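Below is a slice of the complex: some chains, not all, each in place.
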Amino acid sequence: MCRWIAYRGPTTALEEYVTEPAHSLISQSVHALEATASVNGDGFGLGWYDHREDPGLYREIRPAWSDENLRYLCRHLQSHLFFAHVRAATGTAITRVNCHPFACGKWLFMHNGFVGNWGRLRRQVEALIADEFYGSRIGTTDSEAIFLAMMSAGIDHPVAAAEKTLAKLAGFANRGSPADRLRVTAALSNGQDLYAFRYAVNDRANTLYFQESDNAIVIVSEPLDRDHSNWTCVPEGHVLVARAGERARMQPLFERHRQAAE
Amino acid sequence: MCRWIAYRGPTTALEEYVTEPAHSLISQSVHALEATASVNGDGFGLGWYDHREDPGLYREIRPAWSDENLRYLCRHLQSHLFFAHVRAATGTAITRVNCHPFACGKWLFMHNGFVGNWGRLRRQVEALIADEFYGSRIGTTDSEAIFLAMMSAGIDHPVAAAEKTLAKLAGFANRGSPADRLRVTAALSNGQDLYAFRYAVNDRANTLYFQESDNAIVIVSEPLDRDHSNWTCVPEGHVLVARAGERARMQPLFERHRQAAE
């Protein structure tokens, strides 16, 4: 199981959240608190926004805890919105291009979860990627394919694009016999707004939490400390919408569909 | 442009052909003789057969000339049939899974060439891969896709499978406007027999040479020494068939089709 953190707030060095000893993502990756998988040693990635519209990326396949470049970068890079991710692979190759986050234009995406029976569903999911985004498929993970499917589904309306994609994935999973499992706990940003999804089909969803203050929001796959009372849990089947300049709000996925159908 | 060598003969350490100073594949990769690209520093790979039916693989993305593991392996590994390949990437990611050779079951494949306009043709080529082999697509290169398309086209008849695949590729390339280029200079083996293809569409084919003695054959993308008189050139549009226990022979590709059509 992967772990990730998304931050938006005052411009800060990344180290406080990513590499500093206590309660950082790295210390988590060594001593897992909540997850069942014991080690997240299958690669690491940072994505960050700064003076450019397009994000920066740093992805590496050696474990985060032994990467001296990462420590330097987290002390020196400053950002108002960044993603960090430690990977526990679920079958696809350990390569940099398979590490999260994924970038496409100004968008960043990262994921904890899986498409069950990826062997059976891969082609169907890849077929959701529009030709204009297929050249951006430089790796082979289910996560990158989900991201590019969202890009293809009209990313300018991120929640709708995600819902459209998740509905397709759910349909694919349910067509299996027995039905396949699907877990998507993901973060998405355009450099201004943050979206985080918690969804599952035929399975329990992976966890999703956040912490919001007056000028900052931190969203995580698992709390950075053991005290869960510091963190708000996003319920299954919900999206957390944190638009720039607005308070974050949780809303059920597919709500508008249901409303429209009523 | 990539470089490669295929060897079959008495069991030998790989170093004589791969890593030893003069005229080895590595020294070639540092000082290119014939190729236009000056450096082959985008990864390296070995595939070899031994006591098992399935081949071994060693692929690395650091340059061959600085890889101490490679030097040890080439001194200690012994094989009667091996492939070695240095990569000069043509656009896809520098990852181990994108390095040649590629293995699938008992088959090995490596390639020097490209599918022109891979962005446009990628999906069509990937669609040639049968479902049973799509799980073996762990990288993103045109070369791996060509190999798996051949596997899908009935690899038990390797020349026919290659012809079928190359004909499809040629069709895709010719449908472009302007027509796209295609170059395939590739080696294929099942651990016993060796096949090498030299083919191009709308372009000149990359070179292909071989050297045969009573009990050994060496096939190369470029001669290992400057004296071309030591090497037999395989003409464009031909396949070199070197079955175990038989003399190698060159035959035109698609000959049987032509014969059948006459």
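Chains: A and B, in written order; residue numbering restarts at 1 for each.
Keep this in mind: a residue touches a chain if its C-beta (ideal position, glycine included) is under 8 Å from a C-beta of that chain, and two chains touch if they have at least 3 such contacts.
Quantities reported herein were computed from a predicted structural model and do not represent experimental measurements.
Of the identical chains in this model, 2 are shown in place, and the full complex in the file is built from 4 copies.
Here is the rule we go by: only the chains that are shown with their structure count from here on.
Rounded to a whole number, the gap between the C-alpha centres of chain A and chain B is 38 angstrom. Residues 92-93, 95-97, 119, 122-123, 131, 134-135, 137-140 of chain B are the ones touching chain A in the complex.
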